[in-house]
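A single protein chain has been omitted from the complex, and every remaining protein chain is retained in its original position.
Chain IDs A, B, C, D, E, F, G and H follow the sequence of writing; residue 1 opens each chain.
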Amino acid sequence: MKRVLVAAIFLVWAAMLCTIPLFLSFGDPAATDMDTYFIGRGQADAAANNIVTSVVFDFRGFDTLGESVVLFTAVTGVALMVREKRKGEEHEDE
Amino acid sequence: MDALFTLDTGAGFWNPLLWVLGAAVAGVIALVLYSLGRRDYKPGTAQAEPFLSGNPEPEKGLVHVRAGNLYWGFLDAMEGYYSSIVSLHTGDLHDYVLWYLGVSALFLIVVVIIG
Amino acid sequence: MTPPFDLVVCILLVLACFALVRLVLGPTIADRAVAVDTVNTLVVATLILLAVIYRQIVFIDVAIVYALLSFVSTVFVAKYIGGEL
Amino acid sequence: MITSFIVENSPALMVIVPFIAAFVAPLTGRVAPAVRAWIVGGAMAITSAITLLLASDVYAHGTRLYVFGAQAATQTIAPDSGGIPVRIMFTVDPMSALMLVITAVLAFAVVLYSLTSERDHTGLGSYYTLFLLMVTGILGMVSTGDIFNFFVFLEILSIASAGLIAFRIDGGIAVEAAIKYFVLSTLGALAVLIAIGIYYGQYNALNMALIAQRMQYTLLDQVALVLIVAALAMKCGAVPMHFWTPDAYSMAPSSITALLVVASQASLYGLFRAVFTLYNVTLNAACIGWLLIVLGVLSMVVGVTMAIPQKNVKRLMAYHAISQTGYMLLGVGVGLAVLGNQSFLSAFGYVAMEGGIFHIINHAMYKGLLFLTAGAIFFRIGTYDLNRMGGLGHSMKWTMVFFIIGALAIAGIPPFNGYASKLMIYESVFAFNPILSVIAMVVSILTLASFVKVFHSIFMGPVLPEYKDVKEVPRPMLIGMGILALVVIAFGLFPSIVVDTLVAPAAHALADQGMYIATVIGGGA
Amino acid sequence: MLAYIITFILALLLYLLFTAGSGTLWLWSPSELIAGVLLALLTAAVAGKTLCRGKDYRMANPLRLVVLFLYLVGPFLVEVVRANLDVAYRVITGRIRPGIIRVPSGMKTDFSVFLLANSITLTPGTITVDIDEGTNDLFIHNINVPEGWETRPAVKAEELFSLANLPAWIRRIAE
Amino acid sequence: MIESIVHVLVLVGLVASALMVYFFKDLLAAALAAGFFSFLISLEFYILQAPDVAISQAAIGAGLTTAIFVIAIRATTRFEEDTP
Amino acid sequence: MLANLPYIVVVVLFLIGLATIVLKRNLIKIFLGIVILESAVNLFIVSLGYREGGIAPIYTNAPGTLMVLPTPQALTLTSIVIGVATSALLLSFAIVIWKKYGSIEIGFLRRLKE
Amino acid sequence: MRMSKIVRTGASILYPFIVIFGLYVIMHGHLTPGGGFQGGAVIATGAALLLVAFSAGEISGMVRKSTLMGQETLGLLLFIGAGILGLIMGAPFFANVLANSGLLFGQAVLPGPNPGELNTAGVLPIMNIAVGVEVWGGLAIVVMYLLSTIEREGA
Partner (left out) sequence: MIAEILVLACLVIGTVFNCLGILGLLRFPDVYTRMHATTKMTTFGSFFTALAVIVYGASLFLGTGDGQYVTLVLHTAVAAIALAMTNAIGSHAIARGAHRAGIKPAQAVVDRLGEVPP
């Protein structure tokens, strides 16, 4: 019973994701106006030859800040996990 | 003034101040009833001790009704429902993920078929 | 005339797919590590050739990163199977 | 001058201040823990103040836009971009402002509380860092106007929450809860990312207003809708995807649990934002509305019935959180279901949405309060097991008072704030479909019943011998709880003020997609 | 201190290698040169302790580096070609006779052992499997152990290479 | 023509290595296969003209992720248990 | 449809990753599944920006004027770093679980239920 | 434990090489493929190589945990500071105020295909350096933390 359900779920997910190759065309994006702006203006506005860098740090710089913070968060989380517990610190059972 | 405090819900309204006023009035009535009670009650004397058919009073810790025993009747009456719903909470990560995936799949079917 | 770089790229990738066979079969973990190492080498060559095919000199940097760093994971695996990690 | 600077740049400062404090918090802990406490508390206070300032500004002057990296902060559309917003922007409309208010108040109360309650633990530097990052994640999520930026903040929130849920690594059981939470939220975030990819591939846009303007509702958009709605509904703990909620809520430290409530509601906000702002009337409103309603009703019923037999107080409260989330889904779902019909919308749709949104703010306050009281009890007696509690009302009087306030509010007893929002939901939903309203009332009664049980088990009865020398919790914790209790009472006594000033603009801003698009795209041109 | 200076010079040279062709100042632009000096300083600060761990500064001598270069393009390359042809022959015919033999290297410094081991790995049908940390003896897997070697307890390093005397070269370079 | 063959080869390799990650019982082998997967996906990024992404995938995905997976396998256990 | 081969591969990889998560019982295997899933999504986003015959969006001496779209690459960079952060945190969780529970099989992670 | 002498020597020779290459990648982020993340990840992988080649006792002189932590915080603060630079100059947060300004990294860039010049792109190189330093510290310290869980077990 459970196997059938799992198979059905996978089938539906496959169908759901298959809309992507069916309706999007690879190598020929439907609309490009935003990126045309980036390519055209990146060199003048951000003064960088690498448009990806100018997108990453200038046009979408705030995302990059968020991303660095994600890394920092994960490092802090790992530090929390590997820390030494003090003797006698309270135990939380159940 | 009333308009400031009255919550209009479209079908009706509710004024919390009126409610508080009502509660205060009820409190006053309760106080009056309380003052009409017996005057010769004194705590700390034999008057206050419970009478349990002559048995000695059990220890304080034992008379406390623990949480697991509350609503036993309700749980018993709904046993069919509870046995099925509790068994869904397996604590297995796979089941958690599968429920999520399954509900997404169900959503997709509903959304695509109906509109 | 441009030398037949793209043909070589194809051959190298086919070879990488053959190395995949060793990755599947490899009786021990060391065999698999060797297969992955081999694929790294092939991929570096592929990257260099592709950079020339695309006429993008800056792409060679990717190949350098590959060549420098791909063996780190191999060393980790080697240390692990040697019981030293 | 400095005030105008702060008001001008408040959306950015709101994020900058906690970030900086979070970065330096672990280092300052090496100097002295007191310094760290002051830095964290001060940063949180400043953040809350800026946030409230921003919210009041939004309520006074309408939607605030803040474009990162442009020539001027309000220049949403670059001069020669052909009329499209290309940069990341914060779009703080009244709905976002409402969430900001909730976050600011609750986070400030919680930080006051946790400065005392967690003082005996190791790893506090990381704790405060993650705490501040979590708050920032919520703030960013609710105020961003860019869909990829939403994803980034969602990830910040998920990772910080996962780390904090696993904070008590003693028995490993908290880590188990964190794994469950984190695997699910990673899956959800990836689903959101795929949806973002689909939007990008179709419309070449990442700005929410631009996507909304170009929305065609093709089959791909339906898939994206499903991915986003399911993921965010899972993140906010709607039945039947709620399984992680009791685990995570019960295992996190109590102050974090109070914040997790807000995190869930930020996800709920994301869900509403996606449905109302990205799609609005292009989708089949009745269908999606009924989906939300069904989710809501299931959440209400299953949540409250699962809560009744629970023995762990925080697990019980977590199930109640699920149940209360159902009310919000119900209210807003009814609003969504009648979105296309203007007469229904003005008759009861707006009221239902106001009820749902009002319930968000109320729920955050009283559920936060309840979790904090549970934490206070744990702080003194070291267990969450209801079977081992009893008679604490004799020694922890203030905690008991706060608990009563919270419990009455969640059960919808007048004159507390839970009643006000529930009343709005009952009456408007009754006009939509009476059965739903009846179910909501029954659920409310069951909520009361289960909180009577909790109250009885914890506070009533004779003093148990093992808890003879239990004292009241320290004052900062009481202050933290007191702030929330005051808010609960105030909202209960003056609901109409809150509804008129905070909630109704939020509901109208949420429902009015055209306004949102006009503000972002039409305004700066 | 010397270690930091060596690292600095090496890093600067490498940086200039990477950025060659960037400008007019004889292949480099001025900003690249300034950045190169700064980054090389940073590299020296970070990696200065690792490069010269053995307090062995022989390789700082430019003459030795020239000899190293000559070695790499001369005898080493010849050996590599021969080794590859040999292994190619074995791959095609499948005629192998593997075994692990012990080779006392007689090298004293870390770098010379490193160079010898890598030379052995890349050249004649042999792979360095392990090294005795105390005596610097190498254990070498040979794909085709010549007749008679299996009985000998140790094989001299010079015997491994047939065309050129690589160990002598390495001694000249690194010791 | 040849470029599309390259493309197909890389993509086939991707699917094959992902399947390997699925089927290997030995977690270390699975981690190695994941490293292999990362190499190939980096190559795919390269072919899709995204060198920035290719570098970061090569350094992070292929180098570091495999490394931390190996460390975690060392710290926990190497083989999957066969319990259903 | 066959011209969209990368998208098809994305779908296949996504399903393999999901299967790894749902059907395997070892935590580390599940995390490997998450890595595959993330890579699949990254590949999807990068493929979105590809233009036939385009060159990388970097102004160098290279010929050609048609560039592939830069935004997906920027998004993917973000996504990759988020992926490694996720993996690191999950693995540290797994290590703690191993220390406390003595097993990283999913079947043992069931102390929290009902 | 440590690996054999050959690996150790190789790692210590490769490390400066990797570091300078990573710094090159960071520094040329606005001209060639690469940038802060990539370069930082490259150097962090180099640090992981050192960590795996040497034993815990030997490594303490070469890669220090406190340094890495400080690096991480410093990088983030520098990054957010580069954003705040916009606020100070009267522009919004994250505005690229240094581009084309003639100050540090402020040289105007030629339009069209050209190999590029290092001294351009305004705050972008600063952000690249900041992110590079942060990612370097962050990823290296993750590896260190995870390794420390093994060593404490005392195998």
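One rule holds in what follows: a contact is a pair of C-beta atoms (placed from the backbone, for glycine too) under 8 Å apart; a residue touches a chain by one contact, two chains touch by 3 or more.
From a predicted model like this one, the values you see are computed outputs, not experimental measurements.
Asks: In the complete assembly, which of H:F17, H:F37 or H:F54 touches the absent chain?
Replies: With H:F17, H:F37 or H:F54 as choices, the missing chain is touched by H:F17.
Asks: Can you tell me which of E:G48, E:P75 or E:G125 touches the chain that was removed from the display?
Replies: Per the contact definition at the top, the residue touching the missing chain is E:G125.
Asks: Can you name the residues of chain H that touch the chain not displayed here?
Replies: 3-4, 6-7, 10-11, 14, 17, 115
Asks: Mind listing the chain E residues that contact the chain we can't see here?
Replies: Chain E touches the missing chain through residues 17-18, 20-22, 27, 80, 83-84, 87-88, 90-92, 94, 96-102, 117-118, 121-123, 125, 127-130, 132, 139, 141, 143, 145, 149-151, 153.
Asks: Take the complete complex as the reference. Which residues in chain C touch the chain that isn't displayed?
Replies: Residues touching the hidden chain, for chain C, are 1, 3-5, 8, 11-12, 15, 18-19, 21-22, 28-31, 33-35, 37-38, 41-42, 44-45, 48-49, 52, 57, 60-61, 63-64, 66-68, 70-71, 74-75, 77-84.
Everything below uses one rule, namely that only the chains that are shown with their structure count from here on.
Asks: If you tally contacting C-beta pairs, which pair wins, B-G or A-F?
Replies: Contact tally favours B-G.
Asks: Would you mind pulling out the distance in Å between where the CA atoms of chain A average out and where those of chain G do?
Replies: Comparing mean C-alpha positions, chain G is 9 Å from chain A.
Asks: Express in whole angstrom the distance between the two chain centres, defined as the mean CA positions of chain B and chain F.
Replies: Centres of chain B and chain F (C-alpha means) sit 54 Å apart.
Asks: Residue numbers in chain A touching 2 or more other chains?
Replies: As it turns out, chain A has residues touching two or more other chains at 6, 13, 16-17, 20, 24, 29, 32, 34-35, 38, 43, 49-50, 52-54, 56, 58, 60-75, 77-79, 81-82.
Asks: Give every residue of chain G touching chain F within the complex, in rising order.
Replies: 5-6, 9, 12-13, 16-17, 19-20, 24-29, 31-33, 35-36, 39, 42-43, 46-47, 49-50, 54-58, 68, 72-73, 76-77, 80-81, 83-84, 87-88, 91-92, 94-95, 98, 103-105, 107
Asks: Per the contact definition, I'd like the list of chain C residues that touch chain H in the complex.
Replies: For this pair, the touching residues of chain C are 58-59, 61-62, 64-65, 68-69, 72, 75-76, 78-79, 82, 84-85.
Asks: What residues of chain D sit close enough to touch chain B in their complex?
Replies: Listed in rising order, the residues are 179-180, 183-184, 187-188, 191, 219, 222-223, 225-227, 229-231, 233-234, 240-241, 243-244, 246-247, 283-284, 287-288, 291, 302, 305-306, 308-309, 311, 347-348, 351, 355, 386-387, 389-391, 414-415, 419-420, 423-424, 427-428, 430-431, 449-450, 453-454, 456-457, 460-465, 492-497, 499.
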